[in-house]
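Every protein chain but one is kept in place in this view of the complex.
Chain naming follows the written order as A and B, and within any one chain the residues start at number 1.
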Amino acid sequence: MAALEQRLIRPLYSLGRYALLLSKGFTSLGHFSVYRKNLIVQCGRVGIDSIPIVALAAAFSGAVTTVQTAYQLVSPFIPPSVIGAVVVPSLILELGAVVTGFILAGRVGARIAAELGTMRVTEQIDALEAMGLNSIGYLIVPRIMAGIIMFPVLYVTAVLVGVGGGLAAAVATDVVSTGEFIRGARENYLVFGPMFGLIKSFVFGFVITSISCYMGYYTEGGAEGVGRSTTQAAVISCVYILLSDLVLALVLL
Amino acid sequence: MICVENISKSFNGRAVLRDVSLEMQEGETLAIIGRSGSGKSVLMKHAIGLLQPDKGRVLVDGIDIGRISYRELRTVRRQFGVLFQGGALFDSMSAFDNVAFPIRTFTDSTEQQVRDRVLRCLDLVNLSDVGTKRPSELSGGMIKRVALARAVALEPRYILYDEPTSGLDPHTSTTINNLIKGLADQLDVTSIVVTHDMRSVLSIAHRVAFIHRTRMHWVGDIDALHRSEDRTLRAFVKANEYAIGHPAQAYS
Partner (left out) sequence: MKYSREVQIGGSLVLAALLFYVGQRFFRDLPLFAGTHSYITVAQDAAGIIPGNAVRINGVYVGSVTDVRINEGAAWVGFTVSTDVRLPHGTTAILGGFGFVGDVRLDLILGPPDTTYYAPGDIIPESPREDMLADLAAYAPALLAQLDSLLSGASSTFSATDALLSSPEGELRQSIHSVGATATALTDLLNAESAQIGATLEDVRTLAHALSALAADSLTTTVEELNRVIAQLQDNLTGLARTTAALNIFLERINSGHGTLGKLATDDQLYNSTAEAAAALRRLLEDFEQNPRKYLKDIRLVDIF
């Protein structure tokens, strides 16, 4: 009975606390000037500093998708432009956002959880509160905003670099010419695709940062607790990226 | 005036405070003593609403801080300066910026004014050359002193000290004790000092509250402490006197 209660109540409790955290953060914001500097710092960390790793991952996923598509599909009966027609939409619709999401979950999510977790267990959050500051607004809002603002930048980067990587792989392995690749991409181009990817990237940016903030903000139990929050932030962010990916696909496509 | 009325608090089903009441007079320095883990810090955090009691209430200047909005609570909190146990310096900022933080956040001072004020506060705690250093580059004593400088930067009416001298060498401890005393005398602030350092208690406190086994075991002034026949209290005081000179043990 107690176990059942725990099973049922615990998720509801967490969801409620998560919602409260967000509403508390966004409703009593106070003056923007207090957060501006923080926002810039976070945008830099979430966005600019993540560009190299995102670009690297995107280049490889583009290349791998190309090589695998070539391996699976190309035969004398199928035009090589199919590779462009498969790789580019995959990057735009799915890989660009999801690969970026996973990387950010590991890189940014873990970092946020570790930062906030440490601040929690060393009473820095209490110190902010004790000064009369809205610690949620001060710490969490800039991080979530940074996620929402900068994730699309990373998405665009990922797609462009991914297409570049795919094209490079295609040309390097000599399965399709640049022209054919682009023709395929154009013929199978979906107008809503980039919009969909962009919407995804906003959602993922929010999901990763808000979950990581939640995990970090409510860290308990010293250094060990920080470690736990950090891992959980990355893992749970990934799970919710996949979930929201599915939900968005169902709702928007 | 801060009034703690019959508060009880438990974490995960384990009671930490039971029916604790305490009243602080304006301008006095009150020491809260008790064994490590007895709930001193928990009690202190209730005074500024960082923790909410399961039962009972906390009044600050007659306002029940459990019943006001978050916005109002934050206004109430601005009258407090808090020195946390581990200093709680923001490790993303230099020592200087830590002290400057409340000034920049809550006043419209120019950068020059901020500078003057920060340097004055750092001077107060005998630190004038640490400004650019990060908390991770500072020793425990320095951290506490920077944190103290930060706590008093906005000249609060109430200052809460959580173990201000634990883990410090006797010399630094004395400095800090003098500082607390000096602040209390100069600024007419009401101070709450959570500690188990009896030497510190004896040199700075007007009154003492002793928490034992989740309850407010004994409350009285320093004279009464000397005269008290309470065996638990006497045992605690005695044990502490032996510990003096062994700062490592004194940390809780």
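As a convention for this text, a contact is a pair of C-beta atoms (placed from the backbone, for glycine too) under 8 Å apart; a residue touches a chain by one contact, two chains touch by 3 or more.
Quantities reported herein were computed from a predicted structural model and do not represent experimental measurements.
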| item | value |
| --- | --- |
| Displayed partners of the chain not shown (whole complex) | A |
| Residue of A:T66, A:S90 or A:T157 in touch with the missing chain, whole complex considered | A:T157 |
| Residue touching the undisplayed chain, where the options are A:L21, A:V41, A:V64 or A:L248 | A:V41 |
| Residue touching the undisplayed chain, where the options are A:S81, A:T100 or A:T118 | A:S81 |
| Which of A:F26, A:Y189, A:F202 or A:Y218 contacts the chain that the document leaves out | A:Y189 |
| Sites on subunit A contacted by the missing partner chain, in the whole complex | 40-41, 43-44, 47-48, 51, 78-79, 81-82, 85, 88, 149-150, 152-153, 156-157, 159-160, 184-194, 198 |
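Methods note: only the chains that are shown with their structure count from here on.
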| item | value |
| --- | --- |
| Subunit A-facing residues of subunit B, complex | 45, 48, 50, 70-71, 74-78, 80, 82, 84-86, 88-92, 101-102, 105-106, 160 |
| List of subunit A residues in touch with subunit B within their complex | 24, 28, 34, 115, 118-119, 122-124, 126-127, 129-134 |
